[in-house]
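Below you'll find the structure I mean.
Note that this complex is displayed minus one protein chain, with the remaining chains in position.
Labels run A and B following the written order; every chain starts at residue 1.
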Amino acid sequence: MGHTKHNPIVRALFNDDDIVLSAVKDLRSNGYNVSEVYSPFPIHGLDEAMGLKRTRLSTAAFFYGLTGLFFAAWMTYYTMILDWPQNIGGKPNATWFLNMPSFIPVVFELTVFFAAHLMCWSYFAVNGLYPGAKAQNPDPRTTDDHFLMEVELEGEEEDLNAKLQALGALEISKIEA
Amino acid sequence: MHYESPVRNPLILGDKSYTDITNDIAKPVESKAPRSWWIAFSIAFIMFLWGVGCIAYTIGTGIGVWGLNKTVDWAWDITNFVWWVGIGHAGTLISAVLLLFRQKWRMAINRSAEAMTIFSVIQAGLFPLIHMGRIWMAYWVMPIPNQYGSLWVNFNSPLLWDVFAISTYLTVSTVFWYVGLIPDFAMIRDRAINPVQKHVYKILSFGWGGQAKHWQRFEEVSLVLAGLATPLVLSVHTIVSFDFATSVIPGWHTTIFPPYFVAGAIFSGFAMVQTLLLIVRKIFKMEDYINIEHIEMMNIVIMVTGSIVGVAYITELVIAWYSGVEYEQYAFLNRATGPYWWAYWSMMTCNVFSPQFMWSKKLRTNLVFTFVISIVVNIGMWFERFVIIVTSIHRDYLPSSWSMFSPTFVDIGIYVGTIGFFFVLFLLYARTFPVIAQAELKTILKSSGENFKKHHNDHGAH
Partner (left out) sequence: MTENNKYWKGIEDQSNPELTEKLAQNEFSNEVSSADFLGNDDAVQTETSRRDFLKFMGFSTAAATLAACEAPIVESIPYVVKPDSLTPGMPSYYATSMFDGSDFASVLIKTREGRPIKVEPNGDAPFNGATNARAQASVLSLYDGARLRSPKVNGEATSWSAALSAAKGMISASSVLISGTVLSPSAFAAIEKLGLRHVSVDAVSQSARLDVYDSFAGKRGLPMIRLEKAQTVFAVGADFLGDWSGQNFAAAYASRRKPGKGMLKHIQAEAGLSISGSNADTRMKVRVSEYEAVLATVYNAVAASKGFATVNAPKLRADIASSVNAAAKELIASGEGALVLNGLNSKVAERLALAINLALGAKAFDTTTFVYTAKGDDKAYAQLVKDIKAGSVDTLVTLDVNPAYGLKELNLEGVKLVSIADREDESASQAAVALPLSHYLESWSDYVPADGQYTVGQPTISPLFDSKSAVEILNGLAGGTESAVELVKASAAAMASEKAWNALLHDGFAQSEIAEIAMNGAMNGEMIDVSGINVAKPSTGLEFYTYTKAGMGSGANANNPWTYELPDPITRLSWDNYLVMSAADAVEYGVEIEAQSNGAMNGTTVNITVDGKSLENVPVWIQPGQTQGTIGLAIGFGRQNVGKVGNGIGVNAFELLPSSSALSTKVSVAATEVEHGFASVQLAHTMMGRKIVNEISLPTFLTESPETWNEKPTFETHKGLMSAFEANLWDDHDHETSHMWNMSIDLNSCTGCGACVVACSLENNVPVVGKEEVRKHRDMHWLRIDRYYSSDMTKEVAEEEGVSAIEKYAKMEVPSESPSVVFQPVMCQHCNHAPCETVCPVGATVHSREGLNHMAYNRCIGTRYCANNCPYKVRRFNWFNYKGNEQFADVNPSQDDYGRMVLNPDVTVRARGVIEKCSMCIQRIQIGKLEAKKDGRILNDGEFTTACAQACGSNAIVFGDVNNPKSEVSHLKQEGRAYHLLEEVGTQPSVFYQTKVRNRA
């Protein structure tokens, strides 16, 4: 997300999701780089408009799930078959496979457990979310009803400002990178 | 931007803007608690303390202080356990399943529903613990490497499956819930004036900023979690039903249990959500968000699941008769006509007959009636579990061991205590948490907000 190019950033504040969305499209079509948009709620189609890549969290979740599955399988095998095989109600325990039907519930639960938790931790990690972290949005209004757009300044500042005004920005400010 | 057909009633009433939503939802958190809240809270707290006392007495003296005996070794403890788990399920179903089905009407209620899930699963989890003769050995149900040599848990036991199911369920629903809460905490953080409050919500909100990428991940994670939670919630009650279905006791050993338990869970869960929402929307004046539309939707679900449960009951009877198994037949005859006939028929009345009123739109849109039914259903579902557990084992194979069960004040005290505990948690939540997922709600304001819809219908599409 953070853009490496050291251009000054222009911040524009909007008060409507539809306007922000169209503004982003417009600016990008004009070769501007919309580096960030802070919004109080997800705006559908914004990520495509900004040209963001699809997140790979779901793929990660799948592999986390697999980990859980194999861990559970190993645990049941080690405890019930290898380390401490016992005659429990006459149930067969010669091989893991014979005893497997009894293990399905636990295996399933652990799969879900691993997938869900590890994914959430990853999610917090990549978003830099942790208890007590300082607020990442520059303007508190963006969690209420305002939308803040960050555009990298390329070319004349006036042009951009004018453009933003035209696109319906309420406030415009420039911060040096 | 897609717009909803005018046929659908608006989900958000009144002339609302994004700020209005913010204000309305932040109000309970920022304003002083109303008197009604304090009254409710103190009642709940007293009940809770009573429960704590009874549990302490049980642990100090022995399970003998309950009404159990050599034949009926489970009664109220496991009844309450299953009852609470069942209630818990609605929350997950509302947030997860309805999310998968893109049911927008869920947005107003899923937050509270999930809260209810977590709080009721906490109550549920209590019972398998305190029903143990030696609770101080409870950690033995975990496969912990130990110095006893080869000593592990028994993965054949449904009770152990429960341990994994319930703990997974509790933790996963908690993170699911929290992920959704973070943006709303951020909202409160950003408008908080009181520095203490600001600091607390700063911690709770994990520094959320609402960047586009974060929202993208947010939605992805919510979707995947929903996808995981849905089979999870089904599995949990399936596994709970295995406690009985895999046994050999007539009336327990029943293959219909998994679907039947899940239906029952949705049934009781929705009823409980209904009860809570009707209270919340009254106390916190959220009629615009939790409106008659939602109530009606819920009632329809209650009616349908109620009927499913009814079918299950009848199926059981038919199968018992058809099986030709002596003990099976008697078990069910005994349920309906034996010493516990009253429990069976209360169950039937509350669960099968009462929801049928919901066929009439007039009744299912009547708040008072809805409230009454929602309570009735939960009573009925408690009786269902009591009937399944006690009436099955109190007369099983050998008449020589037949017995009866009647609760002691401790049994009752612990049950009441958990109800108190549940409401203590829920009321605290209602005062400190955004009870409605405002970020989500804002996304549907334009499509389902009353004023926008009107405007849209009057002026046609832009």
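The definition used in the following text is that a contact is a pair of C-beta atoms (placed from the backbone, for glycine too) under 8 Å apart; a residue touches a chain by one contact, two chains touch by 3 or more.
The structure presented is a predicted model; accordingly, all values stated were derived computationally and were not measured.
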| item | value |
| --- | --- |
| Per the touch definition above, residue among B:33, B:46 or B:63 touching the missing chain | B:63 |
| Per the touch definition above, residue among B:358, B:393, B:414 or B:435 touching the missing chain | B:393 |
| Which residue of B:153, B:186, B:279 or B:373 touches the chain not shown here | B:153 |
| Touch residues of subunit B, complete complex, unshown partner | 61-64, 67-71, 73-74, 128, 131-135, 137-138, 140-141, 151-154, 156-160, 163, 243, 246-249, 326-327, 329-330, 333-334, 337, 393, 395-406 |
| Interface with the undisplayed chain - residues on subunit A | 84, 86-92, 98 |
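Simple rule for what comes next: only the chains that are shown with their structure count from here on.
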| item | value |
| --- | --- |
| Subunit B residues touching subunit A - in the complex, by the definition given at the top | 1, 17-19, 22, 143, 150-156, 158, 160-161, 164-165, 167-168, 171-172, 175-176, 179, 182-183, 186-187, 189-191, 202-221, 223-225, 228-229, 231-232, 235, 239, 242, 439-440, 442-443, 446 |
| Residue ranges of subunit A in contact with subunit B within the complex | 1, 17-18, 36-44, 46-47, 50, 52, 55, 57-58, 61, 75-76, 79-80, 83-84, 88-89, 91, 99, 102-103, 105-106, 108-110, 112-113, 115-117, 119-120, 123-124, 126-137, 140-145 |
